[in-house]
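One protein chain omitted, others in place.
Up next, chain A:
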Amino acid sequence: MTAGGTLDRRAVVAGLLQERRELLVVSALGSPSYDLMAAGDHDRNFYLWAAMGSAAMVGFGLAQAQPDRPVLVLTGDGEQLMGLGALATIALRRPPNLTIVVLDNGHYGETGMQPSHAGRGVELARLAEALDFPSAETITELQGVEPLRRRLHARAGLHLAVVKIEPRNWPRALPPRDGVFVKNRFRQALGHSPS
């Protein structure tokens, strides 16, 4: 058991967003939203700034409404731990186009790097397996990112990947905080007009 890992979170997220094509991305409050912004703002990014524990559910609802597009949820270990029940809810439906990536630094980085349950031995990939996710994995090497990227574009099945990242806070890359703007921009990119 280790608290987090050694990977550079910004390199992991930038790698996942290569050649993104139809990809829709939802990021959790705090560091994952900064990582997504740092990789480049995009019409089909949706950044959360609150509602801790909800990122996977937002991605789930989106995946159900957009079955022909791959949906990626970027979240933190602390954020996903607050929404453990959501993993059970999602496991029942197994949306094939949904991939949940937990950027696991073993800590609550945003609030001062306090060790999290994940850093104290709770393994989220094993939990997903116990919940009967069709697949779950833990990635500790950067080489694991490209196969994960390909897999999510294939929409080949609900998947949870825990990526072991270095417990270190990067300079914040702040995404837009106007949620109405980001929502309308996202929906317009999918062909829906504002009401």
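Rule of thumb we're sticking to: a residue touches a chain if its C-beta (ideal position, glycine included) is under 8 Å from a C-beta of that chain, and two chains touch if they have at least 3 such contacts; residues count from 1.
To be clear about the criterion, contacts and distances are computed from a predicted model.
Missing from the rendering is one chain, named in UniProt as "Phosphonopyruvate decarboxylase" (options: "Phosphonopyruvate decarboxylase", "ABC transporter ATP-binding protein", "Carbon-monoxide dehydrogenase medium subunit" or "Tryptophan synthase alpha chain"). From the options A:7, A:52, A:125 or A:148, the residue with contact to the chain not on display is A:52.
From the set A:40, A:85, A:121 or A:147, the residue in touch with the chain omitted from the display is A:85, counting the whole complex.
Within the full complex, the residue among A:65, A:130, A:154 or A:174 touching the omitted chain is A:65.
Contacts to the hidden chain, counted on chain A, fall at residues 24, 26, 46, 49-66, 83, 85-86, 88-89, 92-93, 179-180, 182-183, 186-187, 190-192, 195.
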